[in-house]
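Remarks on the structure that follows.
For this depiction, one protein chain was excluded, whereas all remaining protein chains were kept in their positions.
Letters A, B and C mark the chains in the order given here, with residues in each chain numbered from 1 onward.
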Amino acid sequence: MIGKTIIRTRYAETDQMGVIYHANYFTWFEIGRTEFFRQLNMDYKDLEAENILLPVIDVGCKYMQSAKYDDELIIQTRLTSLKGVRLEFRYEIIRKSDNVLLAEGYTKHAFVNKELKPVNFKKKMPQVWNLLNQSIE
Amino acid sequence: MIGKTIIRTRYAETDQMGVIYHANYFTWFEIGRTEFFRQLNMDYKDLEAENILLPVIDVGCKYMQSAKYDDELIIQTRLTSLKGVRLEFRYEIIRKSDNVLLAEGYTKHAFVNKELKPVNFKKKMPQVWNLLNQSIE
Amino acid sequence: MIGKTIIRTRYAETDQMGVIYHANYFTWFEIGRTEFFRQLNMDYKDLEAENILLPVIDVGCKYMQSAKYDDELIIQTRLTSLKGVRLEFRYEIIRKSDNVLLAEGYTKHAFVNKELKPVNFKKKMPQVWNLLNQSIE
Partner (left out) sequence: MIGKTIIRTRYAETDQMGVIYHANYFTWFEIGRTEFFRQLNMDYKDLEAENILLPVIDVGCKYMQSAKYDDELIIQTRLTSLKGVRLEFRYEIIRKSDNVLLAEGYTKHAFVNKELKPVNFKKKMPQVWNLLNQSIE
């Protein structure tokens, strides 16, 4: 499954180079994750209510072209790896007006509880784990 | 007592107008509060550990001149009002290189617990309340 | 005219109090302005292309209830004052799920050029000025 969301860039996200500041792309990836879970009929905030957090442990992003203020962007999100205690997402940021790929990146996460201790997600929530597992691309 | 802190503006805080985006001044006010508490030998994070939070309920800021990237800024913070369940701070943002006042603002806060219920701070922590009360300008 | 936009809050916008950090509301007000202009068939970025900027000179916000992660929010934006060199907007932030007013605020702006010198907007763009003037509430 490929999660798809559209956002519009904000003035607050620009910098004095006249483009979107690069760190904001990771915020967009996070929006992509939230919407990916929603498309699977899960709410990321429900996972947190179940005492499961997904802190980021490794991220990367390559920037091909700059997003600018007021651009509409398509965020595409895929789950690319799922293990007992880890998962990985990949993302594409695409400018909606002309379908140009602006950036692509990944985030790796651990399943932990609120004390930030690792959780074996497969054991704790086998049904949700299966649902996620079937969505891998 | 007037709390004083110096910060340097960040590229991330600029916008495409070539100046610092206005919402960041409220982040600087928050730094001013943290350092104000530290100058009183209190740590704001210790208050949180005591289950006392200070959410913002009212804020304002007037902007006279723009801060720019890499400017050094003096944040001046004063406690201007303290009641059983409320307190108010006032701030000045001053450019260090020429001592020009760039902006001034205020934030009003409630004393609440982690469930965001009001707390009578004067009753709960009378010594800290006294310390704060003596610092009012 | 009342501009209306819906946004969803982001994990990046939360703080360790478990609610949305207060400075982000000013970013939402900015989204409200951008969409207000769009509803009038103007693009704020076209104004910038015409060498007219709208830096913020005075802002305020009152917070009644906290927005939380993943909330859908309605941003309502009204132009409340327009003069030759100044304009003022007012905003309401409403939680979509139950229509509760979370916060209300204002921003005042000057019309300036890219050198941040005041511009008499009424003289420079009388048609746009008229369009804005008719939208005042």
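Methods note: a contact is a pair of C-beta atoms (placed from the backbone, for glycine too) under 8 Å apart; a residue touches a chain by one contact, two chains touch by 3 or more.
No experiment lies behind these values; they were computed from the predicted model shown.
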item	value
Residue of A:K4, A:H22 or A:R38 touching the missing chain in the full complex	A:H22
Identified contact with the non-displayed chain, of A:C61, A:I74, A:L101 or A:L131	A:C61
Where the unshown chain meets subunit B, residue by residue	8, 10-12, 27, 30-31, 34, 43-45, 69-70
Hidden partner chain, residues of subunit C it touches	11-12, 14-19, 21, 23, 69
Hidden partner interface residues of subunit A, rising order	16-19, 22-24, 26-27, 30, 48, 53, 55-63, 66, 114, 116
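Keep in mind that, in the parts below, only the chains that are shown with their structure count from here on.
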item	value
Relative to subunit A, chain with the most remote C-alpha centre	B
Chain nearest the overall C-alpha centroid of the shown protein atoms	C
Interface sides of subunit B and subunit C: same vs different residues, half threshold	same
Inter-chain centre distance, subunit A versus subunit B - centres from mean C-alpha coordinates, in Å	33
Rounded Å distance between subunit A and subunit C, as computed from the means of their C-alpha atoms	28
Of all residues in subunit C, the ones touching two or more other chains	27, 30
